[in-house]
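Left out: one protein chain. Kept in place: all the others.
Naming follows writing order (A and B), and every chain is counted from residue 1.
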Amino acid sequence: MKPGAAKRMRLAGMIRKESLQILRDPSSIAIAFVMPVVLLLLFGYGVSLDARKVPLAMVVEQPDASTASLIGAFRHSEYFEPQSFDSIQTAQQAFDLHEVFGIVWLRNDFSRRLLAEGDAPIGVIVNGVDANQARITGGYIQGVWQAWLADYARRHGVKLRAPVMLEPRIWFNAAVRSRNFLVPGLIAVIMTLIGAMLTSMVVAREWERGTMEALMVTPIRIGELVIGKLVPYFLLGMGGMLLSVAMALWQFDVPLRGSFWVLTAASALFMLVALGMGLLLSVVAKNQFVAGQVSIVVTFLPAFILSGFIFSIGSMPEPIQWITYLIPARYYVAILQSLFLAGDIWPIVLSNSAALLVMMVIFLGLARRKFHKRLDA
Amino acid sequence: MDSTAALVFEDVSKTFAAGGLSVRALDHVSIKTRPGLVTGLIGPDSAGKTTLMRLATGLLLPDSGSIHALGIDVLQRPLEVQSSVGYMPQRFGLYEDLTVQENLDLYADLQGVAPADRPARYRELMHMTGLAPFTRRLAGRLSGGMKQKLGLACTLVQPPRLLLLDEPTVGVDPVSRRELWAIVYRQVRDEGMSVLLSTAYLDEAERCDDVILMHAGRRLGQGTPASFSEPMRGRSFHVTAPSLGKRSLQTRLSGVPGIVDAIIEGEQVRVVTSAAGLPALPDIPDLTTSAAEPDFEDAFIAILKGDQSGATPAAATLDSHRVAQSAADKAVIEVRDLQRRFGDFHAVKAVSFSVQRGEIFGLLGANGAGKTTTFRMLCGLLPVSAGEVHVAGLDLRHAAARVRGRLGYMAQRFSLYADLTVLQNLRFFASAYGLNRRRSKQRISWSLDAFELEDYANARSADLPLGYKQRLAMAAALMHEPDILFLDEPTSGVDPLARREFWQHINALAEAGVTVLVTTHFMDEANYCDRLVIMAEGEVLAEGTPADMKARCRSKETPDPTMEDAFIALIEAHENTRKASAA
Partner (left out) sequence: MNTLQRILALAVKELLAVLRDKKSRFVLIGPPIAQLIIFGYAATFDLNDIPLAVYNEDRSVPSRELVARITGSPHFQLVATIDHDGQIAPLIDNRKALMVLHLGPRFSENLKRGKPAPAQVIIDGRNSNTALLTLGYLRTIFTDFNIAWAREHGTPPPPAILKIRPWYNENLLSRWFIVPGIVGLLTLVVTTIVTGLSVAREREAGTFDQLLVTPLRPVEILIGKSVPGILIGLIEGTFILLMAIYWFEVPLRGSLGALYLGMFLFLLSAVGIGLMISSLAVTQQQGILGAFLFLVPAVILSGFATPISNMPEFVQQLTLINPMRYFLIILRGVFLEGDSYALLFNQYWPMLIIAIVTLAMAGWLFRHRMN
């Protein structure tokens, strides 16, 4: 037989074997298809930065028409759920018990001093423990207050003096839904986990069950072994990716403004990086237990924290920012967030893809180099 | 180098680093195997057999020396060797989630068997292994013996010129073992294959054309099996003394200078001496001696004991062992119509037997015969589906904790806490058995002393040599001076010398009145039992003394049957009746 034909036969044999194993083993199907669904649902609904119906204590010392209209403004906002309290003391008790997130305290001279200069006759306290939530809620309170104030002034024929007026326009996500940026980022986290877990377990499994030793003494070359393992899991992983994208579009209503094909190509590239990472882990660990554990620690957590998926990289301390350059998910998150919300932004797609390409070459190359047909190396 | 040799090792050494220690697996080994023959690589555990096989296939690199397989330099051209050598590792890597056919296809692809040649080759292999009816079955659903045969078929899918088999018969029942050997010899005959086969079963050595004896990484000798056993002629004897009993006799004989080995064989004691002729024996009235046919094991023990300086330690005696006298004439273990079902599967069907005090009672059977299930029910690890079990006069179902306080248990594998030191393990079991401070101190110091564990008291249990692990496990099981000792395949993977020592301890315990229940797949060990049952498919096929068992299958062809012959005959008879009733 010609060497080329023998090579093709070995490769086809490996791919067929891996595919059969995938079909028979419910756990790899589960990792590829059930896990993305569960994680997307869990994170998609569990992780949200959009405050809704924040309970606010309204303390009105001297009720009149203007206080009632302000409370009405809060009540009509989708962000708040105002509750009335008689005194600041009772409001503070509720605040301490976390029954309300903040207190809006309208003092007895509220209406009289309302349009006077300087500070408003209104005290606002928010629980600052969750700093982010406090900031966001503070922003919403300001928004309600200013809209109400403008309306009030107009109705009373007073011109509000505001020398510079802020006119914000938020691009790509006018409604400022956190889900629109969290869900694409989640796909990156989930793909990292799937890719690394699938491969890290499958190679380690061969070591543990003793099948690797029998494979090694056949004429198969290492390159063929690596490709034979990658191809079926690559296809499986891409299936999981498509499922996640479909869920993002139809379950979570995230718009896809870029091209589907660019998304598929970038995902394919990232899938190879993730598989390469898993392969490298399993070649080094040779033990399912260690490989599985390490793949969670070195892929999942960094992808979660350091990819820019939820915490922005620019705000991290310098040394930690350097570390993020080593996290493949970082580049994929950047591509995904742009493709979904902004469109085919080529400079972002290309530069991040280039980084992924480099990482793919490194991971697969290292895995190939570390993978010997010997037991003691 | 010799171009006619199938495999040549020249001065090969290999060292492994393990936990800061370096272990020399092979120490300047030179071997040469002749083509067209079955060469046996014989040696106890950790003799270096697996390392040698892996070196020969290029899976390991030697520290020094050169290796040629079929005239190819393994170090220079490993891929070429891997294309022409067949190798079946100890745990052959069958893909259990693939079918028999799919496993074969995979290896045919990897070995580059042309599609046109496959049907004929598959037919031949399936016929030879008897797997033809099972080609669509998942490999994981095959029995142990069938898996091993499938592994062999996968290795042979492209007939190699050199076949390396690493302990192919380990854990395989005697019937399947015979079949495996038949397949190997057929390859040698039909294909002119050269075979190197390693095994820890000494009786298999006699089936090889040529034998290489290995111990502790060194080659002790090479030759035909007869060339090993023949020099032993005049050094092997059978000794009996009915007045003393076989165990006391064995104990007395092992202390005699000039006697290398004394083991119980049926009702007799087999003795191997250090030089031709019997030394002066102790003065026992009805002592009779007769010359025995020397076998490979005699030679093996003689060579190994000559190799190992220092005598084996004396058997442990139980200090102040108090066995409940009231139970003296009652059966200590009473099993009636014992059953166990797992869903639809009837693992144990109506098993009954009883064991008397001070008896060594054996449970024998192939894998899946139900002996482990029975055993686990007796120690209370598995609930009984139906039937009655009385252990130490107590009903197991109602007084489990009290029963557990009176029995000792030693599992198949070493199963003490590997990360704890010897002393920490002993202390833990002393407390778990509820010994008070004074008693536990006394028992721990007895354990360290009787099993010679003082030097290792503060060593991590995982780092102990295998033989010492065995001793530690036994010390832990004896911590509370149990009346009954349960041993589940206690000697699997233990080398013949350590096995002998272990049985000396067991004998001493039985003499002291401890009842011992043991499962084993070593047929020669069945000889040590007073009585035994042979099980198959959840049923008891036979019960009796070892002599009874052998007597049953005595025929013209086998005038002096071994325990293995008896076992195979029983199983075959059982299969036949089953087939007849099915037909």
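Brief remarks on what is shown
Simple rule for what comes next: contacts are C-beta pairs under 8 Å (C-beta built on N, C-alpha and C of every residue); 3 or more make two chains touch, one makes a residue touch a chain.
Everything numeric here is computed off the predicted structure, so don't read it as measured data.
Within the entire complex, contacts from the absent chain reach the displayed chains A, B.
The residue touching the chain not shown here, chosen from B:Leu61, B:Ile284 or B:Leu381, is B:Leu381.
Touching the missing chain, out of A:Met14, A:Ala73, A:Leu149 or A:Ala329, is residue A:Leu149. Mapped onto subunit B, the interface with the missing chain covers residues 376, 379-381, 383, 401-402, 404-405, 407, 409, 411-420, 424, 427-429, 431-434, 460, 476, 486. Seen from subunit A, the chain kept out of the figure touches residues 39, 42-43, 45-54, 95-98, 101, 114-120, 122-136, 138-139, 141-142, 145-146, 149, 160-174, 176-178, 180-181, 288-290, 292-293, 296-297, 301-302, 305-306, 310-312, 314-317, 320, 334, 337-338, 341-343, 345, 347-348.
Quick note on the criterion: only the chains that are shown with their structure count from here on.
The mean-CA centres of subunit A and subunit B are about 56 angstrom from one another, to the nearest whole unit.
Taken in their complex, subunit A has these residues touching subunit B: 1, 6, 9-10, 12-14, 16-17, 20-21, 24-25, 206, 209-221, 373-377.
Listing the residues of subunit B that touch subunit A in their complex gives 16, 54, 57-61, 78-79, 82-83, 85-98, 102, 105-112, 114, 138, 151, 154-155.
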